[in-house]
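One structure is given below, represented as structure tokens, and several questions about it will come after.
Shown here: the complex without one of its protein chains, the others still in place.
This part shows chain A:
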């Protein structure tokens, strides 16, 4: 048993820089401590371990942030990130919600990852990522602090995403000058990508326009064991066992992984043919064990005639987008920037 562990460790050391390996391994081991075999989660320890950062209304590298309570009933907070402008390098504190001035300002609603269970909008890694997105896309980013499993199962995360979408869509100060509409993109990594998909679905049904969806290593799955899952199990920071645990924690009790939340184009899913679904940018890491499900998702969109661009990053592991020290990171950031700006 120890032998194959050594092989696994050596393999993933070969493909990521040292500090990335340390970061993701640390998460992996810490998360192992938090998941209990009986399906409960050590939330106190998780919050103790999570490295958080406060919002900062003073700009740092041209980006400032502030938290907004979107829904008092569920204590739903979101962190808003805005770029400073040439005219106003130091925002007036009383005008954090000052109307955006450009002709077109993309507003990216971001759902952080963590397999529906870990992290928060104010986790350091996601605060950093959101700030990058602001600079990259000249966008306003709204990072949603959705309720997590196992304390809050399906559909809480989607409900919170939907609440945030309605909130964003109804902010006069987020309307682009060109057409007095809010130019909305949905984005997320891991479980956040899954949430983005489902919120997009609800948006279509309610007539809110979504300009595009960006899914980074989105979390999908199914009952079947796919080839990539068998081949890559335990090799690059992630095991099938932990994936199963998180689905059991999120999905309604008694449901299996062919539930449409987990497997949107599976036996219980529905075709999106004829539906005006937003264009999607889907990033798949070649060393992610759930890639077969992510590729099936892309196929599902294509079959339904939806516009989708797949970025398959062959040697990338999960979390490659957290630190800017690898070429996958830069490639993906470039593509995201093009994807968001193509509507100007």
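Criterion: a residue touches a chain if its C-beta (ideal position, glycine included) is under 8 Å from a C-beta of that chain, and two chains touch if they have at least 3 such contacts; residues count from 1.
Just so we're on the same page, contacts and distances are computed from a predicted model.
> When you check the chain that is not on display against UniProt, which of "Prefoldin subunit 3", "BHLH domain-containing protein", "DELLA protein" or "Mitochondrial import receptor subunit TOM22 homolog" does it turn out to be?
Of the names offered in "Prefoldin subunit 3", "BHLH domain-containing protein", "DELLA protein" or "Mitochondrial import receptor subunit TOM22 homolog", the absent chain's UniProt record gives "DELLA protein".
> Quick one: say which of A:33, A:102 or A:275 touches the chain that got left out.
A:33
> Hey, which chain A residues sit against the chain that's not shown?
So the residues of chain A touching the missing chain come out as 1-2, 5-6, 9-10, 13-19, 21-23, 25-26, 28-30, 32-37, 42, 44-45, 47-49, 51-58, 60, 66-69, 72, 75, 77, 79, 89-90, 92-97, 122-125, 128, 145, 322-327, 330.
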